[in-house]
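Removed: one protein chain of the complex. Kept in place: all other protein chains.
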Amino acid sequence: MLTVKDLSVYYGVIQATKEINFEVNEGEIVSLIGANGAGKSTVLKAISGLHRPKSGEILFKDRPIHKDTTRKIVQLGISQVPEGRHVFKGMTVIENLEMGAFLRKDKNEIQKDLKMVFDRFPILEERKKQDTATLSGGEQQMVAMGRALMSRPKLLLLDEPSMGLAPIFIKEIFNIIKMINTQGTTVLLIEQNAKVALEIANRGYVLETGKVVQTGTGKELLASDEVQKAYLGG
Amino acid sequence: MSLLEVKQLTKNFGGLSAVSMVNMELGDNELVGLIGPNGAGKTTLFNLLTGVYEPTEGVIDLEVDGEKTSLIKQKTYNITAMGLGRTFQNIRLFKDLTVLENVLIGMHEKNKVGTIASIFRTPQYYAAEESMRKEALELLKLFNLETKVEELAKNLPYGEQRRLEIVRALATKPKILFLDEPAAGMNPQETANLTSLIRQVHKDFKLTILLIEHDMSLVMDVCERIYVLEYGRMIAHGSPEEIKNNEAVIKAYLGGE
Amino acid sequence: MKQFNKKNLGWLIFIAAIYILIQLGTSLGIINAFYEITLMTILINVILATGLNLIIGFSGQFSLGHAGFMAIGAYCTGIVSIKYPTVLGLIGGILLGIIIASLVALLVGIPTLRLKGDYLAIATLGVAEIIRIVILNMNDLTNGAAGLSGIPFIANWQITFAFIVISLIVIMNYIKSSPGRATISIREDEIAAESMGINTTKYKIIAFVLGAASAAIAGGLHASYFSVIRPSDFTFMKSVDILIIVVFGGLGSMTGSVVAAIVLGILNIYLQPFGQLRMIIYSVALVAIMVFKPSGLLGTKEFTISGLLDRKNKKSSVKEGEAE
Amino acid sequence: MEAFLQQLINGLSLGSIYALIALGYTMVYGIIKLINFAHGDIYMVGAFVGYTAINSLHLSFFPALILSMVFCAVLGVAIERIAYKPLRNATRVAALITAIGMSYLLQNGMIYLVGSETRAFPQVIKNKIYEFMGLQVSQTQILIFATTIILMLALQLIVQKTKMGKAMRAVSTDADAARLMGINVDNVISFTFALGSSLAGAAGVLVGLYYNSIEPMMGYAPGLKAFIAAVLGGIGIIPGAMFGGFTIGIIETLVSGYGGSLIKDAVVYLILIVILIFKPSGLLGKNVKEKV
Partner (left out) sequence: STTGSGSDTDKIKIGSMFEKTGEVSAYGTAEANAVNLAVKEINENGGILDKEIDLIEYDTKSDNTEAASVATKLATQDEVAVIVGPATTGAVKASTPAVTRAGVSLVTPSGTDDSLTLDENGNVQPNIFRTSFQDSFQGIALAEFATNELDAEKAVIIGDSSSDYALGLTKAFKGAFEGEIVAEENFTADDTDFNAILTRIKDLDFEFIYLPGYYNQAGLIIKQAREMGITQPILGADGFGNQALLELAGVDNVDNVYYSAHYSPNSDDSQVTDFIAAYKEEYDVEPDMFAALAYDTVYLVAQAIEESGEASTDSITKALEDIAEFDGVTGTFSFDEDHNPVKSTLVIELQDGVEVGNTEVTP
């Protein structure tokens, strides 16, 4: 479904990713893990068109998208939950969710999806008229997820959805990711919490200073010594 | 008396009570944890203690030179001068300054170099600069940052930025150090390194540390006591073992296995 | 210590060299009366811009009222030196200007410097306008809208040069010191600065007062050199002109302000023959420069003698943090 | 009492002019945090376009108004694309300097094109004066006042309720996140400039008609006052711009009306500073302490 070929991204003179290759198949959950600054978020920004790669290709359903605008990419069915939530503060929960459906015109379907999001995150329904700026971190994370789902993505990109969350929320978030996946959305997941990430992933890639250094199924990686040492603390 | 005493502390934002009726005590050279769900009011509590927010009501008393001193309505910089140092949940370094400058700024108030002396470059000025520099370099060495003194803070990797924030807080010579989610965004390996660092600081500097953290491996590992907040209220307090098995905490925060 | 002295010596030689160059230029007639006016304008702008840079570029407080403090200096100097048309009268006038400007800065700084960003900008703009209107209405002392004329010409370029050197040394020494770093930390992150125990209000006010005092010096020199001042010389547009120099040179770079004052002064000479077209060319240039170099000529970097003399030692010289 | 009421009317009518210009100011500020210094000069251009449309193209008032709004919208977008867009990631002061540069350019460009003398705006609508209970109010005053209120409400409606308005708010809080929603950020910003600038154009024509006087430097003073009004009301807040404008207009008029014409501006600034000291984020601004 998604193929990344020889992707190199720069910030000025800093090369953040070095000829990265990986792919995501339809229906999978794929995890990217790696230390701080390894280039994980950069990969997602390149896929979404927020930051243009210098060289390499990104194919979505065999169609090159690395020259498309973010708008086009969203239209094609890729949606991202960015690192640090980035909800629209000053707007209510419901307005935030509606922003997720910005490109859609099917009013009735949007209402249905809104209900679907509220079913998944009941707390958001209680808070629907509240300014997202005053929500707690966990609630903001749910808004960010719900907002991404409102575009009915085929591929969902998640950047550290568990960061700064209480343990109880982390469990909930991962349950929801699994659920979304079983209902047909392909997921590309970035996580510091490598253990959980690899547990729910079909496959995973390990990034180190801008390069893919290891790949395998989630279970293989969990069992790997290098991964154990570098990312699982033992 | 204990070092820091908090009684009936409350903070309302409009209709929302972010912290309500919280009691807490910190003694000398303790390492205490503060946990609770997102939005429970942990950071707000830090902000109240350090004078960033003014409490709606309540008492905060700090022991200064053997005397009980109220911190209510005190300015942040006075509170810092009295011995409370902190780091921030979202790193707040002086990004465009060098690592060394960040630390020197932390030392400024404790090494009073007058404006006039600085402008006229008196001998005192040179002496003070020398000694500050020396001290700062020593601190940085302790945290393995000595090779980065001339780097701009914003160019450091994330983990080193977190460490620099701790160094900078230590430069103010605090008696109590507040750490707000120091391990956020770190992977388990990095968290493990941080854990030992915190232990070392606690030991070498003989200070009290209050730690907010969602990473239970870190909290349960290093803390002697743990406070638990939920919806602004203190719902539990005890040793790591007690907290781990506290029903209310499991329900609100830890989640069942 | 040895390092410091070497560097100070470097600057001393640099300053002396510039002085001798100007002296030579005037003696040989290369710097004629017209170039001298340009030179004076540049020198006065250097003082204005470095002072404002201290406030905006270093303490991070957005002030739009620099012209007000300049006006105070100009009027004090004008009034005093008309009475006592001597060098002492000039210096007395400038000192009086410094004192009044500093007091006013202190008085308005304490309540207003709590304001942030554009709110502070508006408040300082308002203060400058109030100063101007007060001057406009103090007819007996200031001669109202017509302003003062016939102010004795005392501030020649040598005196101005001396003032510039003094004010630059004061400002540079300040920013390259512990209180200076405390001031810069406010620009970087006010909340973090407070958490470092820094009394942010105090350092904001110090920067504001120092800036105001230097503006008063510039105003005094301006009055004495040009011999005519009117309230309408010190409007908001004057503050904007100074702001342009500061941003053009680079916020947070003192040497940048100096370079920008020189570049813009020289640009003005070249644009003069264009008449009405000049302002059009100037505004297009302004936009173009900002578009291509948004951080200004020098960004936040400083031009240093040591950096110029031996580039290899640059790192260690920065480390010393001495008056660069 | 009658004199006071009359002065209040005078103040409201002056204030509605500041408010009208301040609306566009605040709108642009609200979305990209830029003090669009050239706004006052776009207002000036609007007045000249209206003048030309009526005098040379012989249009009647409303077509001239529309033409001026369209022209200014295009001008605003052009300025944004050329001068502001490259500076989106630069410091705000740098962008401010560019805006000042644009302001100079418009002023001096206009002086170059049409000369700097003051012209009389064609009086296409006869100004009637209504009297009731000893109070006077003119038709144009009512027109401007009503326009200000209606535009304020309309803008508020656009920003709060329409899809474009929501996109504008989204862009203003987080441009990258807005992109991820499929919002074309550049277009939204251009739209904002078009809207803000067309308001300035409308203001130019209305005020030209009201005072009957236009010249290339006419944007400077009201532009500055409008900026101050926008800040006083709480910059970025649409109703705030209106209240800020009214406040300044009324203070100015009352001070003059009670014998303080010499120190009118000084009093305005003094009151402004006092208000800000007690309400550091403007009249309608929420005083949110930064969450740390």
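The first chain written gets the first letter, and so on, giving A, B, C and D; residue counts start at 1 in each chain.
Basically, a residue touches a chain if its C-beta (ideal position, glycine included) is under 8 Å from a C-beta of that chain, and two chains touch if they have at least 3 such contacts.
Remember, it's a predicted structure, so these values are computed and weren't measured experimentally.
Considering the entire complex, the omitted chain makes contact with C, D. Across the entire complex, the residue among D:Asn10, D:Ser68, D:Thr247 or D:Ser281 in touch with the chain not shown is D:Asn10. Contact residues of chain C toward the unshown chain are 32-34, 37-38, 41, 82, 136-137, 144-147, 149-150, 153, 222, 226-233, 268, 272-273, 275-276, 278-279. The missing chain lies against chain D, touching residues 3, 6-7, 10-11, 13-14, 17, 108, 111, 115-120, 123, 127, 129, 136, 138, 207, 211-213, 215-218, 220-222, 252-254, 256-259, 261-262, 264-265.
In this text, only the chains that are shown with their structure count from here on.
Among the other chains, D has the CA centre that is most remote from the centre of chain B.
Per-chain Cα centroids separate chain C from chain D by 33 Å.
Rounded to whole angstrom units, the spacing between the C-alpha centres of chain A and chain D is 42. Our note on geometry: chain B versus chain D, Cα centroid distance of 47 Å, whole angstroms. Residue numbers of chain B whose C-beta contacts span two or more other chains: 52, 88-89, 92.
With touch defined as above, residues shared between interfaces to two or more other chains in chain D number as follows: 292. Note for the complex: chain B touches chain A at residues 13, 16, 35-40, 89, 157-159, 181, 184-192, 214, 216-217, 252-255.
Looking at the complex, you find that chain D touches chain C at residues 35, 82-83, 86-87, 90-91, 93-98, 100-105, 107-109, 111-112, 224, 227-228, 231-232, 235, 262-263, 265-266, 269-270, 272-273, 276-277, 280-282, 290, 292. Every residue of chain C that touches chain B in the complex is listed here, in rising order: 1, 4, 170, 173-174, 177-182, 184-185, 188-189, 191-200, 206, 300, 315, 318-319, 321, 323.
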